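Have a look at the structure below before the remarks.
Of the protein chains in this complex, one is absent; all others appear in place.
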Amino acid sequence: MTHSDPGSRPAVVVHVRPGAPERVLREICAGAEEEGVPTRVVTVPGRSAGEQDGSMRSTGEHDVTALAHAAAASSRLDVGIAVDAVGAAAVHHGKLPAQRPVTTVETDATVADWRRVGRTAARIVKGLPLS
Amino acid sequence: MTHSDPGSRPAVVVHVRPGAPERVLREICAGAEEEGVPTRVVTVPGRSAGEQDGSMRSTGEHDVTALAHAAAASSRLDVGIAVDAVGAAAVHHGKLPAQRPVTTVETDATVADWRRVGRTAARIVKGLPLS
Amino acid sequence: MPDRARLVVGVDIGNSTTEACLAAVAPDRTVSYLGTDLTRTTGVKGTPDNTDGVLTAVRGALRRAGRAAAELDAVLLNEATPVISGLAMETITETIITESTMIGHNPATPGGQGLGVGTTVSLTELDEIDPGPPVVCVVPHGWDFEDIASTVNAAVGRGVDVVAAVLAGDDAVLVANRLTRPVPVVDEVAAVEKVPLGMLAAVEVAAAGYTIRTLSNTYGLATVFGLDPDQTRHVSPVARALTGNRSAVVVRTPSGDVTDRRIPVGTLELRGSGKTLRVDLATGAEEIMDAVARAQPLEDAHGEPGTHVGGMLAQVRDTMADVVGQDGEEAGSPVEIAINDVLAVDTFVPAEVRGGLAGEMHLENAVALAAMVSTSRSRMRSVAERVAEELGVATLIGGVEGKMAVRGALTTPGVDRPVAVLDLGGGSTDAAELDREGRDTAVHVAGAGELVTKLIDSELALDDREVAENIKRSPLAKVESFFHVRHEDGTVQFFDEPLPSHVFARVVTLAPEGPTPIPTRHGLDHVRQIRREAKRRVFVVNAVRALRQVAAGGNLRTLDFVVLLGGSALDFEIPEMIADALAGYGIVCGTGNVLGTEGPRNAVASGLVAAHAAAAP
Partner (left out) sequence: MPDRARLVVGVDIGNSTTEACLAAVAPDRTVSYLGTDLTRTTGVKGTPDNTDGVLTAVRGALRRAGRAAAELDAVLLNEATPVISGLAMETITETIITESTMIGHNPATPGGQGLGVGTTVSLTELDEIDPGPPVVCVVPHGWDFEDIASTVNAAVGRGVDVVAAVLAGDDAVLVANRLTRPVPVVDEVAAVEKVPLGMLAAVEVAAAGYTIRTLSNTYGLATVFGLDPDQTRHVSPVARALTGNRSAVVVRTPSGDVTDRRIPVGTLELRGSGKTLRVDLATGAEEIMDAVARAQPLEDAHGEPGTHVGGMLAQVRDTMADVVGQDGEEAGSPVEIAINDVLAVDTFVPAEVRGGLAGEMHLENAVALAAMVSTSRSRMRSVAERVAEELGVATLIGGVEGKMAVRGALTTPGVDRPVAVLDLGGGSTDAAELDREGRDTAVHVAGAGELVTKLIDSELALDDREVAENIKRSPLAKVESFFHVRHEDGTVQFFDEPLPSHVFARVVTLAPEGPTPIPTRHGLDHVRQIRREAKRRVFVVNAVRALRQVAAGGNLRTLDFVVLLGGSALDFEIPEMIADALAGYGIVCGTGNVLGTEGPRNAVASGLVAAHAAAAP
């Protein structure tokens, strides 16, 4: 039960697949940092993070959504982000159903989109409108 | 990872030890119900719920606090209550450190105290002052 | 007198709603009410298009009572005074920044904290600068936050005294977090390329939860820039414009300035009571309403041609001309169209500041006007003819709306003469009084529910009438998580299904379909206050104004019972606001309950029936 380990500093948890593009991760974290909310990046090998959700072992949107949900579950702030190996990303909240992320972006997203991903995660934490 | 199973209806989770006094449980649940917040009662055998906290296997305050924290962790509302075999009770929040419950009452408490336990749990959920 | 009960239906055609009241009138004139109905008014009130709505309402009332149209003895229509109301709003102040002196846009996430005063230098030139007096670094578009920080840090390392930064992008916190020496940073300055370089500038960022203290204080600016008294006098509007901000930038340029200019909007000419009064619209609502009161009873109002006021009033008059004039059949005598009442309300409009560098908004003062136009000509005859034709029933045009409303209001339990009614409609607030001796008077004053909606719409810069109407009609709530909202009274409501992310953390109105977000950065209480103030400024003001016109000697203390009627009396807070305001005059005031069952609806329709029964041959 590490999801609410009270020792860790409250942060948005970012789960990244090995090989996730560095610049995507950088901009996402920047988006949260600009809002004043810390992030904790955890590299999650393989695609096994979708284990709560056995049916979703394929790549793509399902994987990144499940990964973000797992990240949210392990965040003391209940908010998680995931970035997959090809740079797709999702924002999730621990109390939302696994298949309903707050937002997702595709691999062809822009710097502004990635920033927005981080900002959205931070704004959930701060209780501010997401856009 | 049942703690935030999104299928379950949001409720304050009440962990009770076998043999917990029925009237204590009844008043606690009534306290939450009067505030309009549902409770889900789960009987937890033995004293093993303190397992995250190996040092605190003794009876008494430590056990009921750990039990309440575990209840909170399994609540979609992040709020849990525990009642031990002799009727001591605690209210906890999933994001608080395990050893810092929101409130506890001893075995010699009154009906009004037990109601207050349920009310406190409900008011955390509703974001209202606890007293 | 007939020897059987006669079946009659009273019909009230309002600007918004058409209401019907079906009743049997016994030979001894006693009335048994059988059923009511209401529907949206079709077409503009007082025009033949109303017929459809009348038929719908009459048939609805018949159906509810289980009667057939063939049984009807008479349809009674209200006189439907051709009264329409117009709304207009004019901005009377404008804030202009010259020479890009000021950046006061209050970005959500400025960086650092404190005050920095120095000469503006572009980041691109920072590596050429020698150590010397303090500099404020201005960062153009396109720079990455790490590059900005390292360039600044390098300069600081060389001894350059960088005391603040101004950025194009939303990077202030990112940059501030990476500076070796912390300084205040203001970001999201869209037109950063227009910031004058080589000028003295001050940048201030307050701690979270606080507002700036130096740049919003005239003498703070004087201290920072070493201004003489004359220059100080000039920067005073800058300080005022920055009041309440968490961050700001002020650049000192040779003739930079911020002015709060009055926009000439023209003069309103009021004719009445044997005089003609002229009042400048820009002097605001108080002076205008003062003049209106002195010109009572108002015979007509004009706006100086070629000015904003002129345009406003001409437009209202034109609409009315359209309504009464299009139908050839009723031409003949020349139509006289007069403005019989004006309500002016001070308001404000959030407007973009001219010359701003970052889309600065400022609340500009504005005046909203509601005008009440009436004409000598009514087209109700043709409505009556069509109704008679369609139903095959004699259709009569009954008494004046206000007087009928009083009769209807008297069916409210607990009400007695002398009684006054306030019909709170969409376009006008109508008052009528019936005294102990049976004498009655009625007036229409301009401004009602539509004006409230309009004020909410413009003060919140919604530009969406429907959202504004929603805000008007229901209590607010704030979405506090994906699973719960908090109502404006503090109670919490949970949802089993997660709420959509576009409503997350938003102020919403709760429709049966779910929460509808209000597109505003403001908090719930700000929206609530705007809603309540709009209602107060229209309905409380008009209630007092209208009742004064019907009360004996203009004295509200002569009134006893006041009954609130009309669509806006269904509002969840307007009736209590009016009751509060009237309590001081010893008046018993409440929402009507026509026939003991209809609430504030159906007063005119049932009054038509009552009047008909009383006057029956």
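First chain written, first letter: the chains are A, B and C, and each begins at residue 1.
One rule holds in what follows: a residue touches a chain if its C-beta (ideal position, glycine included) is under 8 Å from a C-beta of that chain, and two chains touch if they have at least 3 such contacts.
Note that the structure is a prediction, hence the values are computed from the model and not measured.
Every visible chain touched by the undisplayed chain in the complete complex is listed here: A, B, C.
Set against the missing chain, the residues C:26, C:227 or C:388 yield one that touches it, C:227.
Of B:39, B:74 or B:103, it is B:103 that touches the chain left out of the display. Residue C:413 is the one among C:254, C:274, C:413 or C:512 that touches the chain not shown. One chain is missing from the display, and on subunit B it is touched by residues 30, 33-36, 93, 95-97, 100, 102-103, 115, 123-124, 127-131. Summarising the interface, subunit A meets the missing chain with residues 9-10, 37, 125-128.
Mapped onto subunit C, the interface with the missing chain covers residues 208-211, 213, 216-223, 226-229, 231-233, 236, 239-240, 243-244, 246, 412-416, 475, 477, 487-491, 493, 510, 523, 525, 560-561, 563, 572, 575-576, 579-580, 583, 588-593, 596.
In this text, only the chains that are shown with their structure count from here on.
Averaged C-alpha coordinates give centres for subunit B and subunit C that are 49 Å from one another.
Inter-chain centre distance (subunit A to subunit B, centres taken as mean C-alpha positions): 31 Å. Averaged Cα coordinates give subunit A a centre that lies 43 Å from the centre of subunit C. Residues of subunit C in contact with two or more other chains: 480, 483.
Looking at subunit B, one finds that none of its residues touch two or more other chains.
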